[in-house]
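With one protein chain removed, the remaining protein chains of the complex are shown where they sit.
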Amino acid sequence: MAALQTGFKAHAGGSPVDPGYEMRVRASFDRQNAMRLLGAQLTQQHGYIHAGIVSAIADSAGGYAGFTLFPADASVLTVEYKLNLIAPAAGERLIAEASVVKPGKTLVITRGEVYAEREGARTLCAIMQQTLMVMAGKPDH
Amino acid sequence: MAALQTGFKAHAGGSPVDPGYEMRVRASFDRQNAMRLLGAQLTQQHGYIHAGIVSAIADSAGGYAGFTLFPADASVLTVEYKLNLIAPAAGERLIAEASVVKPGKTLVITRGEVYAEREGARTLCAIMQQTLMVMAGKPDH
Amino acid sequence: MAALQTGFKAHAGGSPVDPGYEMRVRASFDRQNAMRLLGAQLTQQHGYIHAGIVSAIADSAGGYAGFTLFPADASVLTVEYKLNLIAPAAGERLIAEASVVKPGKTLVITRGEVYAEREGARTLCAIMQQTLMVMAGKPDH
Partner (left out) sequence: MAALQTGFKAHAGGSPVDPGYEMRVRASFDRQNAMRLLGAQLTQQHGYIHAGIVSAIADSAGGYAGFTLFPADASVLTVEYKLNLIAPAAGERLIAEASVVKPGKTLVITRGEVYAEREGARTLCAIMQQTLMVMAGKPDH
């Protein structure tokens, strides 16, 4: 069974306003176990990871990248994203990375990439460009 | 548990070149049971259907809309899509519709919408614009 | 020389909050004469209208579609858009239409189409999906 990892990194230009952001992000991530369920059931079809998973972790990585820069009482909403699927996702592991291109009080713009890892080698499977909305005063539960 | 429906319709301008297209589409759809698994496990979180599902069925509806117009020996590949999430997907049922805006020998352009149905009332949750590639000579299995 | 028309229509679901919206939109449009300059100089190359023009009027039509629904003291900003170019824009006239799919206090989502008209026949050249931001308290000048 394939494992699914979702990575995120914050843009060098922005810095987290909430010192407890890492704990906050991890807590949110633990609550959201959708990715694991998706991973368990869908990754084994024909040896390829379903495009729906690729899309979901790209979106998710972007959301978490933005979330790191948010104030403690805000949650994140995906306004929209665009995804190019550029290679089949084949491998034991799927890794999504995203970074904030433009932080903002209302909107945050991110970019992300999804890689499939097979026997240690990474293949770029998808690239994403995304708009997030900061939901101020609505903490994530 | 929420049911998931994926609808598709072909653009009036194009007509299927393969007379057996409906059977072909249904057979492909039966093989792909990912949607049902997704539906069973993810739709119950907080009463909202996960954005990953909304995205996956939008993409899927677009793919099937294109597929109806393909020759019998071709399969479909999503090149890219862009999705705007415009309302939370709450309800017992999620319905995706897509139509072909521009058929083509190599590329097919579609648009789609996702609706959530609650007690008979539909809410528009997401809109999509998508580019598909016709994989000629590679039938779908 | 080709004429350039930019049409807009508001979504049936939303209704203008500012009764003077039509005058307001036309005044804004008159101030913005970029389209006419673009039209005069770029439409004659090779008989095709430059893709930059197709894109600019698609974006512009979406912006005006949203603008019709805004309060009188707000201006509009394009957050992002995605454009599929589906046929070369050849003809004497280029027409963009857009409508609001989802009105909102902060964000407005639109869709648009661009047509080229040659000897009375219209060809669909491009389709667009767009996110606008309402700049409240910042009237357009």
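We call the chains A, B and C, going by the order they appear; numbering starts again at 1 in every chain.
By definition in this document, a contact is a pair of C-beta atoms (placed from the backbone, for glycine too) under 8 Å apart; a residue touches a chain by one contact, two chains touch by 3 or more.
Just so you know, these numbers come straight off a predicted model, no measurement behind them.
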Statement: Not-displayed chain touches, in the whole complex, chains A, B, C
Query: So which bits of chain C touch the chain we can't see?
result: 34, 37-38, 41-42, 45, 50-53, 55-56, 59-60, 77-85
On chain A, residues whose C-beta touches the chain left out of the figure: 82, 84, 86-87, 101-102, 109, 111, 124, 127-129, 131
Task: Just the residue numbers, please: which parts of chain B touch the chain that's not shown?
output: 79-80, 82, 106-107, 131, 133
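Following the convention adopted for this analysis, only the chains that are shown with their structure count from here on.
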Query: Chain adjacency by touch: line, ring, star, complete or other shape?
result: complete
Interface residue identity across copies chain A, chain B - same or different by half: same
Query: Of the chains present, which has its C-alpha mean closest to the combined C-alpha mean?
result: B
Query: On Cα atoms, by how many degrees is chain B rotated relative to chain C, nearest 5?
result: 180
Query: For chain A and chain C, what's the span in angstrom between their mean Cα positions?
result: 33
Length of the line joining the C-alpha centres of chain B and chain C, rounded to whole Å: 28
Message: From the mean C-alpha coordinate of chain A to that of chain B, what's the distance rounded to whole Å?
response: 23
Message: Multi-chain contacts only, two chains or more: what residues does chain A have there?
response: 79-80, 82
